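All protein chains but one are shown at their positions in the complex.
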Amino acid sequence: MKEGVKKISGKAGLPPGTLVHIGEKKSEKVRITVMEYNEGECRERDIASLNEYIPSQDKSTITWINIDGLHQMDVIETIGRLFHLHPLTLEDIVNTGQNPKLEDYRDYLFIVLKMLYYHEQKNFIESEQVSLCLYSNVVISFQEEPGKDLFDPVRERIKSGKGRISKMGADYLTYSLIDAVVDSYFIILEKLGEKITVLEEKVMSEPTQKFLHEIHAMKREMIFLRKSIWPLREVVRSLERGDSLLIQDSVHIYLRDVYDHTIRIIETIETFRDILSSILDIYLSSVSNRINAVMKVLTIIATIFMPLTFIAGVYGMNFRHMPELEWRWGYPLILLGMASLGISMLVFFRRKKWL
Amino acid sequence: MKEGVKKISGKAGLPPGTLVHIGEKKSEKVRITVMEYNEGECRERDIASLNEYIPSQDKSTITWINIDGLHQMDVIETIGRLFHLHPLTLEDIVNTGQNPKLEDYRDYLFIVLKMLYYHEQKNFIESEQVSLCLYSNVVISFQEEPGKDLFDPVRERIKSGKGRISKMGADYLTYSLIDAVVDSYFIILEKLGEKITVLEEKVMSEPTQKFLHEIHAMKREMIFLRKSIWPLREVVRSLERGDSLLIQDSVHIYLRDVYDHTIRIIETIETFRDILSSILDIYLSSVSNRINAVMKVLTIIATIFMPLTFIAGVYGMNFRHMPELEWRWGYPLILLGMASLGISMLVFFRRKKWL
Amino acid sequence: MKEGVKKISGKAGLPPGTLVHIGEKKSEKVRITVMEYNEGECRERDIASLNEYIPSQDKSTITWINIDGLHQMDVIETIGRLFHLHPLTLEDIVNTGQNPKLEDYRDYLFIVLKMLYYHEQKNFIESEQVSLCLYSNVVISFQEEPGKDLFDPVRERIKSGKGRISKMGADYLTYSLIDAVVDSYFIILEKLGEKITVLEEKVMSEPTQKFLHEIHAMKREMIFLRKSIWPLREVVRSLERGDSLLIQDSVHIYLRDVYDHTIRIIETIETFRDILSSILDIYLSSVSNRINAVMKVLTIIATIFMPLTFIAGVYGMNFRHMPELEWRWGYPLILLGMASLGISMLVFFRRKKWL
Amino acid sequence: MKEGVKKISGKAGLPPGTLVHIGEKKSEKVRITVMEYNEGECRERDIASLNEYIPSQDKSTITWINIDGLHQMDVIETIGRLFHLHPLTLEDIVNTGQNPKLEDYRDYLFIVLKMLYYHEQKNFIESEQVSLCLYSNVVISFQEEPGKDLFDPVRERIKSGKGRISKMGADYLTYSLIDAVVDSYFIILEKLGEKITVLEEKVMSEPTQKFLHEIHAMKREMIFLRKSIWPLREVVRSLERGDSLLIQDSVHIYLRDVYDHTIRIIETIETFRDILSSILDIYLSSVSNRINAVMKVLTIIATIFMPLTFIAGVYGMNFRHMPELEWRWGYPLILLGMASLGISMLVFFRRKKWL
Partner (left out) sequence: MKEGVKKISGKAGLPPGTLVHIGEKKSEKVRITVMEYNEGECRERDIASLNEYIPSQDKSTITWINIDGLHQMDVIETIGRLFHLHPLTLEDIVNTGQNPKLEDYRDYLFIVLKMLYYHEQKNFIESEQVSLCLYSNVVISFQEEPGKDLFDPVRERIKSGKGRISKMGADYLTYSLIDAVVDSYFIILEKLGEKITVLEEKVMSEPTQKFLHEIHAMKREMIFLRKSIWPLREVVRSLERGDSLLIQDSVHIYLRDVYDHTIRIIETIETFRDILSSILDIYLSSVSNRINAVMKVLTIIATIFMPLTFIAGVYGMNFRHMPELEWRWGYPLILLGMASLGISMLVFFRRKKWL
């Protein structure tokens, strides 16, 4: 979450609507993909510049423009001019520290989502901002990086021409993209769930300091996840209940389904938090238990040997008149006495269940 | 809860409405039972395929179709076609990781419930999804597994022809099925309540590490229960307050009763959570208390024997000129002195209430 | 709270509206008292059976029927028939595991309350269900047990003919009964408040394991109380704000007063919970403090006597050439050295504020 | 808070509206002050009995009747009769265990407030109930005790004839009285804030058991304050937003200001609670830290002297054949060896940062 803060603080003082990309500068060109489809056919092409783009005149054709890369301000500005995007929209697209949100600008709906990827090696959740602009029959999607793409299955479905997607409008396409993002959260949750289960078992069997840091790291991941996903709930709810004319009635039922999924995701995150707290409790009381166990060992040793050492000390005294020292069986007797004292201590500790 | 996550993640990327059953594959056939009844008579039969099914023409006859088993996609699809079920409904029926929910599709109400069974041996709560579709005089219920059935008492009541159920409509039948599921929760809560009481007494009398894991397991069960039951509250409330024409006024009063029951169940779960937290507090402070007790034993032993051993050490020194060593009564005197020192220590500890 | 669960679970599977009394079976007969009064006069009598009961024809006469004992199903059923009580109402009357609730059945209002008694000896809060049915000029009250009765003061006021009660309607009588129940809660809270104050002082002065269990028991009582009283708030609020024609405007002002009382009771319970948590904190940190104190004693003893014993040990060695041993003042000097070492240790500990 | 409970429980069973004063009985007479003023002039007098009181006929004159002392029931009843106060109002005036509340009786508004005084010596917050009845041009205020009076500044402002108060109505006078009470809370919060800061510094520099009890006492004071002030928020909000005709529009703006103040007070209380929790955390972990420090001393002492004592013990053995004992430099060598062992231990502990 520090990220989002840093990003914005870098532009404090600038007028609203200033385009400041806050990611790494890259040399590679932004990739623009245009997909035009209707029930019958589907055309997909990469274009070098949006100046080449001629909008389809056919009202029944849905156009999906996907931009991979936000580091070329001129590309973003061209799109802004072509599609009359509000300056604040453009600012939010490039300033990728946004939380998920929905904004209704009459002509178009502006939706910000977070794509999350789980780095298996680094044990780390990475976040990428996706911005969607929904017009009556155009959808524009902005991603930070090419390559990693959750939208490929959607593309496949459009190209295959099968299924509902090619028969329905831009609103259904938007729904499909949101659905793809939300579905990907389940995969992350599943992985986190496995990590928690492993952690739980390890802490149960052998609690060490190392797990404390792991629990803390998991907690931070949960805080991060929750912050990324929580506002999504309201976004989907507004889309479903909202009265934007850009969303048709037939799509509401699908959005309700996505809404259910976000609810389940949020509940799962809360559940994970609860379980992590419970694991921390176990860890902490395990430490107490081990202190207790160590203390017992110490006490047993001390309780057995202190009296014995004392007795040995007594008979090590140099008094002239110590009759026991002269006895024939003094030494064996005292050894016997010591042994029986030691053994009765052990019996006592066993009774107290310390052994 | 991990279950629900895994189930959905397996279908990420597929178009919405895809039927993917996520339970175990079974070889046995799906069992379809049709029950037709009105005030006068009741007919029950198993049918091999829904193609055989001819709907009753009599408007006053209520039809209850129960499907046991969700692993045959063709059966589900046939029902979907026959009763014009929405693809998302079919998806939710077979994808059994849903939370309880209510969806109004105009023609029918779609209700998802969770049947919970308590495995006495495994000490484990198992969950099975029940989906209900309520039409004006047809109710379709889908269960994951045959065998275990909470609905038998409802069946008996219909067959006996006695009672209110045979005089009333499909909405009352739906209510009866929900009521049967909710009633079964009380049985589970009763068993959990007994386990908690036993746990409480054990922790009070002799706190050991083992109980810590048991408290943790109970907490997880509570988290699971709450997640399964909490959304039910809203489902029943919506049914009761909702303005669906499929629910008649006379049934609202019964739904209000079920609503009261769900409230009581949720409150009981919260109460159990509170008590478990309190038991954990007791456990933790018992451990502290025992550390304290062990420390006291150690301190008493050390405080008594260290000075005594020191005195013995002094008279074990080999100085040439130690007049006490030559005294006739030196040894008995020093023994007496040690005894009185030891006894005064014990008196001191008793005063301090350490003994 | 386990009680309420067990009660209901015993009737899982039965049709709604089945009368199953879940208390102990008793041999004594149910006692039915009928009280008819108006501004001028008041008639009270016990009747053997409700079949004897002839309703008053005088519209201005208020009739209060009180039933003590719910174990005779025929009595309950007769009342149900006579006064057209809904089957669910009858079920709730005999199934005494209900939470406080208000249900509006048009003809009558059904109110469930909990009377609480504090067993001084057993240190235990007992609960009894009171069900009220309010008609336009009849009030029927159901109690589980005869004997213990909070309603006697109300009876006295009616009989004396003085005060507002004999001039007003059945709604005011209902208010008076609720008020009597709510007032009794204050007595219980007062007793609990005294117990908490005593506990607080004891824990402050001498924290022992025993108080831990007492705090836990008090916490459970708070959980129980809260569960019994919390829903009452909503009941009284609904009565006050509700639009039932059975409650006249002039009575609303009195119900608002009861509502204020329930709010104060709930707040007091929350306050008690807060104080109990704070007492538990004190207890726990007292235990830590005592561990600390015990540790200090141990450390002081060890720190003083270990070096001294070591010195004694050195001069107990049997080396042939140890010049100190031969000195004339070796022994007194070494004793002096040990004493000054011991004293400087004590001074050190006093400086460190350990003594 | 026990107070409020006790007060009410003493009158359980009595009919509503019974006047039972629950404070100490006093011999001194109740003091009644009548202040009549309008823009031009102001007349203030003490009257012996309200029977003497003749209401002003001038509509533009505002009358403020202040009653100091609630122990004379006949005075309260006379006022009740003269001003047609509802019996429940009278009951609430004398039963001073009320929480702040606002009740609209059409003819008049009834407001209960809590005046709080901080006893510097006793370290204790005392509470006194103020009840206000607002008529269209009369305000009656009831206080428990004469002497301590927050209303003097208001009186001064009226008498001086300057400022807004003499130009405005009874509603503004009521606002001024509420404002005076709310302003006094800030003084108490300021004192508590200072106490908390002092406590914080003390706990930081030298945590002892005594502070634990002080933190607990502060927490209880916070619980008490919150219970006394929290409902005030709703009272002022209702006054401001309410549609009572007794409050004119021009006064709403002033009530909004008081509302802001109550919000700030409540927030400050919450802040204090947070800080107290944080101080408790510090205290508790300081205790752990000191246990740790004490343990280290013990361990250092034991680790240094146990091996040394053992070595001394070895050369104290009486074996006939121990060649070292015969060596010329055996004793100095062994002393050297012991010293170097002890020093290397100290170096080891310094490396481990235990010293």
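Should a chain be cited, it is by its letter among A, B, C and D, assigned in written order, with residues numbered from 1 in that chain.
To be clear about the criterion, a contact is a pair of C-beta atoms (placed from the backbone, for glycine too) under 8 Å apart; a residue touches a chain by one contact, two chains touch by 3 or more.
Since the structure is predicted, the reported quantities are computational estimates derived from the model, not experimental observations.
**Q** Which of the displayed chains are touched by the chain that has been omitted?
**A** Across all of the complex, the chain we cannot see touches A, D.
**Q** Decide which residue listed in D:N123, D:Q248, D:S288 or D:S340 touches the omitted chain of the complex.
**A** Considering all chains, including the one not shown, the answer is D:S288.
**Q** Considering the whole complex rather than only what is displayed, give the residues of chain A touching the chain that is not shown.
**A** Against the left-out chain, chain A lists 1-2, 4-6, 8-9, 11-17, 86, 88, 98-99, 101, 103, 105, 209, 212-213, 216, 219-220, 223, 227, 280, 283-284, 287-288, 290-291, 294-295, 297-298, 301-302, 305-306, 308-309, 312-313, 315-318, 322, 324-331, 334-335, 338.
**Q** May I ask you to list the residues on chain D that touch the chain which is not drawn?
**A** The list for chain D reads 152-153, 157, 163-165, 176, 179-180, 183-184, 186-187, 189-190, 193-194, 197, 204, 253-254, 256-257, 260-261, 263-264, 267-268, 271, 274-275, 278-279, 281-282, 285-286, 288-289, 291-292, 295-296, 298-299, 302-303, 306-307, 309-310, 313-314, 316-322, 354.
Methods note: only the chains that are shown with their structure count from here on.
**Q** Expressed in steps between touching chains, what is the minimal separation of chain A and chain C?
**A** Minimum number of steps from chain A to chain C: 2.
**Q** Same or different interface residues for chain B and chain C, judged by whether over half of the residue numbers are used by both?
**A** Both copies, chain B as well as chain C, present different residues to each other, with under half of the numbers appearing on both sides.
**Q** Just the number, please: Cα centre separation of chain B and chain C in whole Å.
**A** Chain centroid spacing, chain B to chain C, equals 26 Å.
**Q** Go ahead and note the Å separation of the Cα centroids belonging to chain B and chain D.
**A** Spacing between the chain centres: roughly 43 Å.
**Q** Of all residues in chain B, which are in touch with two or more distinct other chains?
**A** 288, 291, 295, 298, 302, 306, 309, 313, 316-318, 322
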